[in-house]
Structure formats: structure tokens, C-alpha cells
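Selected chains only, in their assembly positions.
Every chain is named by a letter (A and B) in the order it is written, and numbering of its residues begins at 1.
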Amino acid sequence: MHIRVVNPNTTAAMTALIGASARAVAGPGVRVEAVTSAMGPASIESHYDEALSVPGLLAAIADGETRGIDGYVIACFGDPGLDAARELARGPVVGIAEAAMHTAALLGRGFSVVTTLDRTGGRAWDLAARYTAPGACRGVHACEIPVLELEADPHLADRVAALAGLALERDGSDVIVLGCAGMAGLCAAVSDRLGVPVVDGVSAATLMVQSLVALGLRTSQRREFAAPPPKRYTGAMATFQLESANRPVSRGSSAM
Amino acid sequence: MHIRVVNPNTTAAMTALIGASARAVAGPGVRVEAVTSAMGPASIESHYDEALSVPGLLAAIADGETRGIDGYVIACFGDPGLDAARELARGPVVGIAEAAMHTAALLGRGFSVVTTLDRTGGRAWDLAARYTAPGACRGVHACEIPVLELEADPHLADRVAALAGLALERDGSDVIVLGCAGMAGLCAAVSDRLGVPVVDGVSAATLMVQSLVALGLRTSQRREFAAPPPKRYTGAMATFQLESANRPVSRGSSAM
């Protein structure tokens, strides 16, 4: 089984972290490949960034389709381009917010999300409304550390754990969801400090894709998520034009 | 007052129709300019198309910001890129689905959407959940005419009216919303046949933007929709990098 984990931003160091998290949990015989988007923003911290990360993400999926990939993880907590990716890929596609929220729902009464910037909280709430039963997501809390500064922060685990601890109290929650792919390495440290389950979407999504492939399940081709109808694409988006075989021309991700 | 109506697909004939609808209702002294996206799909009929129409839409808004535009309409019923556009524009931005649904809510108990392809129905429901009170949207019905074939269909008004009539019965609704910018010219014909209000989002959104500008209201700059933090953009998306003044480099729409 071959799973591709796509980092929709263009920062290779973050892809390395994401890939390590995914590989750490993948089962025997599962090949996990982490790729960096070939175009777009260096990090995703606004609706503008998110929208403009989608072409790079879709290019990475289109490329994967030419290489026999069995399933995909979208490794940004905004789950950018998820619906479009499902139309494009033959195998299953799972976003890390989606995976983390579904996983958290199995572990307690309600979860709190700990994320980077406050301005991304609206998107987290939108996703919670889409994925979870009402009331499952109890709060979204920002540590106000920009995405690309997470790795360099020597006190990151302490800061995130402190914020998560406050979130448990304020929200009356019992599970923590890490709201950024760049926090993927923090599960154990935060869980140890707080004594509650801490869910990282990268590893959770990797195992969800692995499970879906093992179950022989992929996105429904009935109605909404069928392959998109081919048509003319022009300008800077011309490379995304789908051929009759519903495969774009573009090649756009660099495997690491 | 200067309002820009952006057609996020690349088909100029559709822009002409959209512009005419908008100009037909704009108040005295309001200049309405309809522009065609400079990149992306010829029509928007899938999540894939919609995602890849967003760069062109954002380029048209970034360009508008250099030309003193007071407010924007996004003239595709999926409201592509609306959140990102709100971060980018100084003035108000309104999507046509958003405008049509808010307007329909003022006219009756519940509305039915009549749209093009069945596969776009999921997006219409997502938007109804985002914009309206539960129960306001009663049904989404597809005539299965592709977007670019709408204009050429000699029986379009009859077909849409027949479908809308069925929708009123099945859904127990009392208002019709036209679910595609390419249906903008059908209001009177469908309303005359059925005797109920028929809402076109293009004209409704144009007047909503006009009203917001008249009221001196624009998108809140507090938290989520503040200008996006500048950062490095690379690859085919490099032109979207925001400068310190939060203005992208790209110039990307052709006014008609």
C-alpha cells in the first residue's frame, strides 16, 4: 500500500516533520511518502493562503494519480481542497482536521482545538460543523505562534500544554486536538503533562487512509464526487485542464 | 460609487449577461463594471473547477484594489473564494448565492434552489447551512443543463419554470432562487409563469453591495478577516505574494 501525505504549503522542513509523524504509525507494508507543494504560500495562516494552496495540492494529487498512489492525506488543519481532491483521486483522501476530529469523538465527550493564530479559528469551527455532531467541538484556542516559528520555539510543548490545560477547564472538554500539522510531534509531551488524550491529525489521518484502503473503500463516484467534467482551462491555470482520462497535464510535487 | 462584478469563470459571454443583470438594477450614480477572470476553467461545475477559479477571482479583486473599486460581487453561485476575497478587499464583497439566499429569506417561508447540474447540489446545501436559518432552504433541484449551454437553450425559461414549479410542490416552498449566474436573465419569465418571487443572485448581490457602500459598511478587520499576513509565495502562485501594503503583484482581469 502506498500513501501520499501532501503538505500543501511550500516549506520542506515542515514536510519532513509531517512525514516522520505519518511513518511512525503506519502499519507494516505501508509505504508513506510525504511531498511538498510545488507552488503557493510558505505557510497557511489566512483564507487567502488557504485558497492559494489548493492548486499546489491538486497538482500533487494529480501527479500521484500517475504513480499508483492508493490514498492521500492533506496535511494542513484547514483541510484545503478536500472536496476537489476527492473528485480527482481514485483512492480515499482524508484531511487532518477531519481525521483528528473524528478520532477525538471516539475518545471522550468533547474536544478542544489548540491552534496557531486566532484568525484561523473560524475555519476550525467551520470544519467542526461539517465533520462532527453539534457540541463535540467545545473550543478553539490560539497560541499566537506563527506556523513557521513553531519548530524553533524551545518552549513549544510547555506553551501548548499550558494553553491546552486552560482549554480543558474553560471548555469542559476531555480531549485535545492539535490544530496544526506543525504540532504533529507534540502529542506525547502534551498528553503526559495533562493526562488526557491528545490527537494529532497527521498520524490519525494516515491510519484512516490506511484503514480505508484495507477495507477497499474509496470516495463514492455517485453524484457529487464523480470525476469532474473535462473542460478548457486557460491562463496560469491552463496546466490543470483535465484530459479525457480526467487527468490534469500538470506535474507539480517534489517527493521527499 | 464603483462596483466590480467578477465572473470567476473565463467565458466572456457569460460576463456580458452578468453585467447586464447587474447594471439593470444599480442605482443612479453607481458604476457597475463586470470583469472576466483571466485564468481558470471556462465554467464551474465541480469542486475542482471551483477551487481552480479562485486564483483568477482573487487576481481580479487585487487588481480592483489598485483602481479604487468600492465593492465586489462574486458572480458564481458557489461563492468561490468569498472568505479570501473579504481579507483582500477594502470594501464589501458579496457572493451571489449569499445574496440570493438572504433576499429569499425576506420574501417567504422557505425557498427552493433551481440549479444546473445535480453534482453542484452539495455545495448549494453547504452555502445554505452557512447563510440561512435551518429550514429556510427547502430543496435544491437540477435541470441538468451544463452552464455553457444555458444561453443557447431556446426553451430555457420553460424548462426552468417547469422544474421550479415541481420544486414548489415537492418542497412546500414559496420562493424560487436561481442557482447559477447564467440564469440571471430568467427572473421575470419564471416569476410570471409561477406567480411567486424568483430571486437572481447577480442583481440581488449588486444591490447588497450598493447598500453596504451607502451605509459605509465593509468587512470587519477584527480577527478573522483582517488583511492576510504577507509571506513568500512560490511557483505558479508567486504572483500572488502580498507586498507589505498587502497588495498582490499580479494583475489579472480584463474589464469589459
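Convention: a residue touches a chain if its C-beta (ideal position, glycine included) is under 8 Å from a C-beta of that chain, and two chains touch if they have at least 3 such contacts.
All values derive from a computational prediction rather than experimental measurement.
Taken as a whole, the complex in this structure file is built from 6 copies of one protein sequence, with 2 shown in place.
To be clear about the criterion, only the chains that are shown with their structure count from here on.
Of all residues in chain A, only 10, 37-43, 45-52, 54-56, 58, 81, 83-84, 86-88, 118-122, 126, 129-130, 146, 223-226, 228-229, 231-240, 242, 252 touch chain B in the complex they form.
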